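Encoded as structure tokens, here's the structure I'll be asking about.
A single protein chain has been omitted; all remaining protein chains appear in their positions.
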Amino acid sequence: MKNRLTQFITYFIFWMLLTWSINIQDVSAGVVVSLIAIALTRDLFPEEMAKFLSPVRFLWAVLYLIYLIYYIILANFDVAYRVIHPALPIRPGIVKVKTGLKSEMARTMLANSITLTPGTLSVDVNGEDYYIHWINIMTDDPEEQRRIIISRFEWMLRRVFE
Amino acid sequence: MSNHVAIGFIAVGVIFDLLGCLGLIRLPDVYNRLQAATKSVTLGTCMVLFGVFLEFGFTAGGAKALLCILFILLTSPTSAHALARGSHISGFKLWEGSVMDKLEEDKGE
Partner (left out) sequence: MDAPEGIRMMTVFFVLLLIGAFMCQYRIMVGPTPPDRMVAIDIMGILVVGFCALYSVRTGREFYLYIAITWAILSFVGTLALAKFLEGRSFDE
């Protein structure tokens, strides 16, 4: 039931943003459309979204978004440097790192965040192993790699999802 | 254009878009190209959309620009991941200057 409620709130906010009017007709159409959408996508909606009903987690999610944007901007200057430099200073390869995160959605968000941050791109995920393409491998030591790639997000994702 | 902050955002975004496309041409193999292009073009387009949002303000158009930012931030890493995984599974090798390929080693076992 809590699940359906989250689903309804998400869809309804989405509808309100799309129509952008508080006319009674639009709002009632939104309620009907959200209910139909819930009936159609019951099984597709991730169960863990219900966690965002608690305000603390929601606040951490907003903080995480800001933290992520900071790293995205860093990543872009990194890419710009590598692309403009005439000698192409790259040392690519695929490395393997382990994560300690348990929940499915946290792992998904971690993979997405890795793709958007400086020099890394997640290629494959197998259980708790992440195979990551790194454009400039700085160290061959797995512990050090894990510290550089994953740890900067892991502590925050743990707060958001676990 | 009335809003100078908006035009600043749009200008920086367009420049990042261009850099990403330059990366698409200069870098040597699929994975490196995906890296450069996905990161730069995602941020570039998000900045363009944010400039559009500043221009429209909190109206129907501005809300749509914000939704579009959220959508691109969620989907573009996913499609990059899908493409990288697909090309590795169907056996396209890394650039010969690459240092290591742990995934290939693990697949062989």
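As written, the chains take the letters A and B, and residue 1 is the first residue of each chain.
Note that in this section contacts are C-beta pairs under 8 Å (C-beta built on N, C-alpha and C of every residue); 3 or more make two chains touch, one makes a residue touch a chain.
Quantities reported herein were computed from a predicted structural model and do not represent experimental measurements.
Participant: Which of the chains on display does the removed chain touch in the whole complex?
Facilitator: Hidden chain, whole complex, touched shown chains: B.
Participant: Of the residues in chain B, which ones touch the absent chain?
Facilitator: Chain B touches the chain not shown through residues 1-2, 7, 10-11, 13-15, 17-18, 20-22, 24-25, 30, 33-34, 37-38, 41-42, 44-45, 48-49, 51-52, 55-56, 59-61, 64-65, 67-68, 71-72, 75-76, 78-80, 82-83, 85-87, 89-90, 92.
As a convention for this text, only the chains that are shown with their structure count from here on.
Participant: Touching residues of chain A toward chain B in the complex: what are they?
Facilitator: 14, 17-21, 72-73, 75-76, 79-80, 82-84, 88, 90-96, 111-113, 115-116, 119-124, 131, 133, 135, 137, 140
Participant: Give every residue of chain B touching chain A within the complex, in rising order.
Facilitator: Contacts found on chain B: 16, 19-20, 22-23, 26-29, 31-32, 34-36, 38-40, 42-44, 59-60, 63-64, 66-67, 73-74, 77-78, 80-81, 84-85, 88, 94-95, 97-104, 106.
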